[in-house]
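Please see the structure below; I have some questions.
So, subunit A:
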Amino acid sequence: MDLAYKIFLDPFVQMGTAPDLLMQTLWEGLVAGVLYSLIALGFVLIFKASGVFNFAQGIMVVFAALTLVGLYEHGVPAFLALAITVGVMFGLAFAVERLVLRPLVNQPEIILFMATFGLTYFLIGFGELVFGGEPKVMISDQLLLPSGAYRVNMFGGFVQMQKIDVAAAIIASLMVAALAVFFQKTRIGRALRAVADSHRAALSVGISLEYIWVIVWFAAGIVALATGIMWGARSNVSFALEIIALKALPVLILGGFTSIPGAIIGGIIIGVGEKLGEFYWGPLLGSGIETWLAYVIAMVFLLFRPQGLFGERIIERI
Partner candidate 1 sequence: MATNAAPGADTFPKLLIRNADIYGTRPAMRHKDLGIWQTWTWKQVLEVVRAYAVGLHRLGVKPGETVAIVGGNRPKLYWSVMAVQMLGAIPVPVYADAVADELAYVLAHADVRFAAVEDQEQVDKILSVKERVPKLHEMFYDERRGLRDYDHSHLRPIDDIIVDGRKALAEEASLSAWLDHEIASGKGSDPSIILYTSGTTGVSKGVLLTGERSLKAAADTVAFDKLTENDIALAYLPLAWVGDHYLNYAQGMVSGFCTACPENSDTAMADLREIGPTFYFAPPRTLEVLLTRVMIRMEDAGFIKRKLFHYFIDVARRYGDSILNRQPVPLVGRLFYGIGNLLVYGPLKNVLGFSRVRVAYTAGEAVGPDLFNFYRSIGLNLKQLYGQTEAFLYVTAQPDGEIYSDTVGRTFPNVDIRITENGEVLFKSPGMFAGYFKDEAKTAEVMTPDGYVKTGDAGFFDEKTGHLKIIDRAKDVGHLNNGTLFPPKYIENKLKFYPNIREAVALGDMRDFVAVMLNIDLTAVGSWAERNNVVYGSYQDLAGHPLVYDMIEQHIAEVNHSLAADKVMAGNQIKRFLILHKELDADDGELTRTQKVRRGFIADRYAPLIKALYDGSREADISTEVTFEDGRKGVISARVKIRDMQTEPVPAAVGKAA
Partner candidate 2 sequence: MFYREVGQFKTSYAADQALFPILQDKIGILLILTIAFIVVPLVATGFVIDSIITPVLVLSLAAIGLNLLIGYTGLLSLGTGGFMGVGAYACYKLATFFSGVDIIILVICSGFFAAAVGTLFGLPSLRIKGFYLAVATLAAQFFLSWCFIRIPWLYNYNVSASIEVPTRTLFGIPVTGPTATPVTRYLIVLTIVTVMTWIASNLIRGRVGRTWMAVRDMDIAAELIGIRLLPTKLLAFAVSSFYCGVAGAMMAFFWLGNAESESFSINQSFLVLFMVIIGGLGSLLGSFLGAALIWGLPIVMRNAPVVLGIPVTAATMEHITSMTLGVLIIFFLIAEPNGLARLWQIGKQKLRVWPFPY
């Protein structure tokens, strides 16, 4: 009885009584969600275009951030470092296409999936070898990212919003917008969609898959870089971030592997759900439930809608 109360009533009572806290929680959930979305976005881009379930996306985030900071620490001016990092991400995309995707073309998904594991291990080793394993501080100021916080008064309390988070939200939405434009308007973008629909079709309209793949991985790299900067600015840069890559998986399930809007919305649902759960129900179970709550949400969701939020129903034919 008491427990039932704790689970089903108490949290909502709390929400009602302290709406400002609720808002705070929602906001933090939103921000976390945005970052999940960005990583999920990287996944989706690659999965759409090359059918590869890119486990390395999370690591690419860390790797990008690490490179950026690392370069700066070696005395490279911030924006130059940024530029170089972009270059590095391109190099990475290129190398991946050459050394991993091309030799493995037409292999079953699971094999490509495994290959990205290999990539993960490589990037971790490489990153730490070059820039050292110890955590680093993101060079937010040098990149002219705002710091400090807004205090918004509402519901008789106030909600604290880190400026960096606001920036993150804005940049994220800009990037999504940019990608949308990229997909809809540019030739390459259309090519990408063609590839996503059917590789053969793409080839028939004379698009080189290799080229496409490089582009996609590069795009994913850029997304990763942005994510890295944002996330790095909130906590700091180390391979502990790796875990957030796994956070993106339930997002993908909610959103569907191939839907960009899905990734966004899924990310936010997970982010918010997680924070709410942690904040209001967490204490019941002892904290830290956010490590798995997302998955349970996703799993339950799957049982009712196996094809995800935006995926379309598959009719099996024989």
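Basically, contacts are C-beta pairs under 8 Å (C-beta built on N, C-alpha and C of every residue); 3 or more make two chains touch, one makes a residue touch a chain; residues count from 1.
As a selection rule, all candidates are chains of the complex that A comes from, given by their letters.
Everything quoted here is computed from the prediction, not taken from an experiment.
Q: Candidates 1 or 2: which touches subunit A in this complex?
A: Candidate touching the shown chain: 2.
Q: Write out the stretch or stretches of subunit A touching candidate 2 in their complex.
A: Residues in contact with candidate 2: 53, 99-100, 103-104, 107-111, 113-115, 117-126, 128-129, 133, 246, 249-250, 252-253, 257, 285-286, 288-289, 291-292, 295-296, 298-299, 302-303, 306, 316, 318.
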